[in-house]
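Removed from the display is one protein chain of the complex; every other protein chain stays in position.
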């Protein structure tokens, strides 16, 4: 069913998203994304049946995420209230959710969909590999690689590293994860017992948002090792200790939007589709 | 720490398990496994600090699983009661659990450990592949394969089929699983919408314990298709309809103990190790 | 272009081949394959434009390979002579080739086509894996596997073993092959320096038709190791020494026709297609 869709604010990912909806035949208005002279004023642009706001919805809980200019959420909500509207945003913080609710807007957080997070893990893993390739004088082939953590990103990283003919060890805490690591043919290590095992690695990918690679462990690592940290800030590496020890440690954040905005937009599109399908309003 | 271990009843897997404990230096007694003249009488054999019973613990909730002879659980429990004993069994049904508790025996079910189930999924997947190889005139390479379900076994089957250069589609119900199927590079299908998609497959592996391949769907399948059903009984295939339609449909049950008793025993060994470690009684 | 095809002698693979030609719309006669009452007498059956003889063409250089009865090649050739006939056989020995030529029959050996040998390596590799799965108490996952030789079968075996999550080492003699083994991520070993490296392997696949695993090397192998030898007879293993040492060593010959006659027939079909296409007589 053709619908009218408003895509408001955000980054290039939102532009790709608007384009995806257009290609499917929906009537799409953007605001805050394209050159201003090509966009309608906000009240008209925001009038779609389905309104898609960016991820994160807001950098501070008060304003909408925008590349230029600014818009208070409290000024946006009145334009989106009313029956028959479906309003979706990503990574909605509690303050923003509360202000929406107070204004009578039911705001759905598409970032909570597990399938979106799985889909986002793919460009994150690819971006981490690209960063590793760029940062090292070696080939991934034949490198001793350690992936710390066996969640979404860890699973995909391990799988792709093996596909690139690297030697892959994966560390985890839970016995269940260790059993999976074994079943899939990687070398299992325990994250809480990494001491004494770190010296052999040429590349370490951290996916765990906790201080795993502290100074003591970094001192054990070979100086030509490259560390790629994709855990959410503040990450899992003592970066200043790494600098002092001469170890290259790179924090790679927000990879999906950076390395593959089209894939990231498609993931949002799919998640929104599933949400609306489950609500009986397929798009 | 060296311990005395009693391994009572069961199948060849239990024999392998006894051997594993012996190789580690523990004092091990078996009962009901080796030629009777080589084993001690039950009361002595059952006197270990750690007592390992088979999986399933009992075929009927009343007797111990045994290859020959019979032993009532109510006759066994008094031999295992008492402080300082750790008694473990697999797939313990409620009746047996109740009778143990009534007799003052704390019975731990090692089969509930997720890592055991993951480890068991490996020989199950390998056994399913071996069955498929034996049942078809084709090579797996180049065959169009469908895996129904993306749980433990489905994940491992899909991964190994691709490793054998088959064309792999996987069906699931949950959007989260479909996102994983896509992220790992398989063709995603929805289990509830398989109609119209089934004709192309040369091999179908079912892992879902529900009647997925009913007569209507079987009628759509090509007659030279081979179906391997590894879901617990009664499985997910209308076997009599398959027979009438001339489709080869094989029910493969209890694969771990059959195809790789050593691996299956090692999985039990590891699970017991984790259980005892978490209880502060490492073995 | 529809043609008349004669498929004479051989094993179930030839029957599959006849069926493949039939499905493509060619007029096909078989002889020595189906129940005699369903086949035409040899002179009529052998009258096709394209005549396909089995592989090996002859068990002894004198008779055609046949499942029952016997036919002297010198009695067959006169039926196949004459302009406009294309006669193809597999693994043609020099004596048979000479007798055909003397009788005015141009006999083309389809077995010499490299693409046929590559295609045959696939069921050989799968058959070797199936044999290994059946012969061992372990899972392939996690097993230490050695593949001796990195020719067609060695390449495919190594690739599939890794796909099954085994630990894979490959031995070769040539530096070029060792570089490939490294580039693809396997552990490289030198076939002429296997001494001292053999003890760790649970599974050894030999693909080299030379006595690689002699008594000295076998003595180094662990007794629960399983050896699968797919090299042409007499193979690469001192089988009697293996027996004495209690090592399971299996000679697996002619796997393609045994494990996947349909795939083996398709490979012959394709090779014949390429031969005829290159001769300007496409079929």
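Each chain carries a letter (A, B and C) given by its place in the written order, and its residues are counted from 1.
By our rule, a contact is a pair of C-beta atoms (placed from the backbone, for glycine too) under 8 Å apart; a residue touches a chain by one contact, two chains touch by 3 or more.
Please read all numbers here as calculations on a predicted model, not as lab measurements.
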item: Full-complex contact with the absent chain, from A:42, A:62, A:103 or A:133; value: A:133
item: Residue, one of C:159, C:197, C:211 or C:276, that touches the chain absent here; value: C:159
item: Missing-chain contacts mapped onto chain B; value: 141-142, 162, 165-167, 182-185
item: Footprint left on chain A by the chain that the document does not show; value: 16, 122-123, 126-127, 129-130, 133-134, 136-142, 159-160, 162-165, 259-263
item: Absent-chain interface as seen on chain C, which is shown; value: 113-116, 118-119, 121-122, 156, 159, 175-176, 178-180, 182-184, 270, 274
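Keep in mind that, in the parts below, only the chains that are shown with their structure count from here on.
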item: Copies chain B and chain A - interface residue numbers shared by over half, same or different; value: same
item: Centre-to-centre distance between chain B and chain A (centres being mean Cα positions), rounded to whole Å; value: 37
item: Distance from chain C to chain A - Cα centre to Cα centre, in angstrom; value: 50
item: Multi-chain contact sites of chain B, meaning residues that touch two or more partners; value: 122, 159
